[in-house]
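Complex shown without one protein chain; remaining protein chains in place.
For clarity, chains are labelled A and B in written order, and residue numbers in each chain start from 1.
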Amino acid sequence: MTLTRRQVFRIGVGVIPLLPTLCALAGTLALFVLFLALQGRPAGEACILIFEGAFGSSFAWQNTLQRAAPLLLTALCVALPARVGLIVIGGEGALAMGGLAAAVLPSWLPPWSPWLMLPAMALAAMIAGGVWIALCGALRQWRGVNETIASLLLSYLAVALFKHLVEGPLRDPASLNKPSTLPLPDAYLINPLPGMEVHWGLVWGVLACIAAWVLLRHSVSGFAMAIVGGNVRTARLVGLPVNRLVLLACAMGGAAAGLAGMFEVAAVHGSANSALLAGYGFSGILVAFAARQNPLAIIVCAIVIGGVEASGSLLQRRLDLPDATTLVLQGLLFCNLLAWEAVSGRLGALKLRWQASSATPLGASSEASHVC
Amino acid sequence: MNHRRDFLKLTGAAALGAALPLDLLAATPLTVGFIYVGARDDFGYNQSHAQAAAMIKKMPGIKVIEEEKVPETIAVQKTMEAMIMQDGASLIFPTSFGYFDPHVLKIAEKYPKVRLAHCGGLWTQGKHPLNVGSFFGYIEECEYLSGIVAGHMSKSKKLAFIAAKPIPQVLRNINAFTLGAQSVDPSITTHVIFTGDWSLPVKEAEAANSLIDQGCDVITCHVDGPKVIVETAEKRGIMTCGYHASQAALAPKGYLTGAEWNWVTPYTEIVNATLQGKPMINFLRGGLKDNFVKMSPYGAVVSAAAKKKAEDVKAQMLSGKFQIFSGPIKDNKGAVVIPAGTTLVQTDVTLEKMNYLVAGVVGQV
Partner (left out) sequence: MSASELTTLLLALFAGAIRVGTPFLFVSLGECITEKGGRVNLGLEGILVCGAMTGYAVSYFSGSAWLGVLAAGGSGLLLGTLHGLVCSLPRVNDIAFGIALMLLGTGLAFFLGKPFIQPQAAMLPSIDLGAWSNNLQLRHALQINALFLLGVVLALLLQWGMAGTRWGLALRLVGDHAETARALGYRVNAIRIAATACGGFLAAVGGAYLSLYYPGSWNEGLSSGQGLMAVALVIFARWQPLRCLGAALLFGAAGALGPALQAVGITSGYYLFNAAPYALTLLIMILTCRPDRTLGNAPGELSLTR
């Protein structure tokens, strides 16, 4: 069945937004293969192993999803403030604060049932993380401090505070050689999903991403935030409470990262200690930018990045490649994604031209010249 | 193309091998996995394990797989599982302390037929599964001997110790080093700086410089990679005692001696037990006498008197007659931590809970 010209245009218009991403993926792969081949390393096998280690078996999938779970939430910590035009990269600090809050809460409260305690821990974690990132937003709105640098500095401070508290005042006296907070009672540990090895954090992360997308696309606050992010002056002219919206976006982002911390503590470690600081906040930055700050795309990108990291183990054991191989791949991916963004501008114009010509197949050229 | 075919064959064979019941693997080589938390060639902790792993590789009927820079998160659980399922490992050595709880324990419960020999953990009867074991060495015996040599060679009577965190394993080393030096001259003091983490090169260099500025003339350390500290000390003409592995190559002028691990001894014991089908060794500890630890060769600058004293005490240790922690011992706040007449032998579990610094150590836990 041959497609009509209009149908071809429609398909083309649909595909065009994906083109920069596809080009970026192709570019990344090409550069990666070139990088390895120039050093005499087995590039083709490396690519096969990466795919196999990420998605090649049920074990690989479990590995990937397990690593993607925290990334879903820490990426929201970048994507939500990005909606209001802020670039916040302090997710690691928010995760640390959230995890700490969740870990010590049970020791301050009477032994409630898990149905009560777990939401309380989640709430505490979200408040701790939310406050931390909201602080960045507040500094930006009230003192004009650049939020990227402020969030990074606050993240370093949070990590230092975390280590000080975990190894000092909040330390479990029985945790000798691995200083930690008091271990969570078994009742408060989060179990894996039925039939899988991944914990419930994955489901909640996906739900959070979907909720964020719904909020940003279909709610009034989300729309207001988009205006603030697009043009602050317009937002102020229209009378939007800019400061409040910025704080809200930052607080929500920080809450997401804090929640990630809570899941790491309750589902993986069982207490808060320095193993919690595994760089999930920083990986979340990559996921958010790869997804172009779109919460639904974050789900896909988190799985891709999780997969790349999961494959690192296989690369080390089979091909004797260093662990930094996955880091190089992620760096190349990130650079390519941003560089090919530039193409999307040109493609946007192309899309408009195609849309115009598909609407009026005969008088296309005259329409199109006005559009561009 | 041939590479891909070979590769597919290999993966297929590995999968098949992993699917076979473990009893049949007695005929196929024993696959042993090693997991390191840092870089394999850090001149320190991880290198000491990697060096021993290299020796295990030479044993007949053994296949070794290694993975480095595995963080103490879910990643190590996945690595262990991958080694078991994809490479058919039946014995794994997770070498970093932080892997034990909960990661090693979870994997042990899931794969009861696989043996997991953890370095540094405290395996307890009744609490931990039987296919887990923990091994460690009493390196404070070597630290004591290092302290003796340092005590002899120091002119300012001030020694420096740069440590990562004030956990019992580190405190035992600091205390043993100080007690050894004080056995030469009771007025010797050890100045301690905690950097906060296992690998912080700039902080370690700063700490070394601060302590040298204070007048210390012998430095030792307990960090994951002593390279920076030893090199900084050598540049300033200060003597050093090594740790984990021998850093003599880095400090030809100032290296005195060092406390080194000899992991190949416990490794061989555990591997042989597995090869011969004997039960898993759950708790393995040893000192100088059992060859779990060893001293670096003495540097050129060590005096004959120092060597003699150290060798004397070493002989006593080798015959089992010497105990480091025998009372009365006071901590640096004045309280008595080991009363007169009490001797804590190396195997005493109380020592694993040490939380004080002995008198003569300038620093706080």
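We adopt the following convention: a contact is a pair of C-beta atoms (placed from the backbone, for glycine too) under 8 Å apart; a residue touches a chain by one contact, two chains touch by 3 or more.
Remember, it's a predicted structure, so these values are computed and weren't measured experimentally.
Contact with the chain not shown here comes from a single listed residue; of A:Thr21, A:Ser344 or A:Ser357, that residue is A:Ser344. Across B:Ile84, B:Ala108 or B:Leu211, the single residue that touches the chain missing here is B:Leu211.
From the options A:Ile50, A:Ala101 or A:Leu139, the residue with contact to the chain not on display is A:Leu139. Touching the chain that is not shown, out of B:Gly137, B:Gly180 or B:Gly225: B:Gly225 (per the contact rule at the top). Of the listed positions A:Ile48, A:Ala120, A:Leu161 or A:Leu182, the one in contact with the omitted chain in the full complex is A:Leu161.
Not every partner is drawn; the one left out touches chain A at residues 87, 89, 139-146, 148-150, 152-154, 156-157, 160-161, 163-164, 167-168, 285-286, 289, 322-325, 327-332, 334-335, 337-339, 341-342, 344-345. One chain of the complex is left out; on chain B, the residues touching it are 39, 41-43, 47, 191-196, 199-207, 209-215, 225, 227-228, 231-232, 235-236, 249-250, 362-364.
Simple rule for what comes next: only the chains that are shown with their structure count from here on.
If you average the CA atoms of chain A and of chain B, the two centres end up 38 Å from each other.
Interface residues of chain B, counted against chain A in their complex, comprise 3-4, 7, 65-75, 78-79, 81-83, 85-87, 97-98, 100-102, 120, 165, 167-169, 196-197, 352-353, 355. On the chain A side of its complex with chain B, the touching residues are 42, 44-45, 48, 59, 63, 66-67, 163, 167, 176-179, 264, 268-270, 273-276, 278, 310, 313-314, 316-317, 323.
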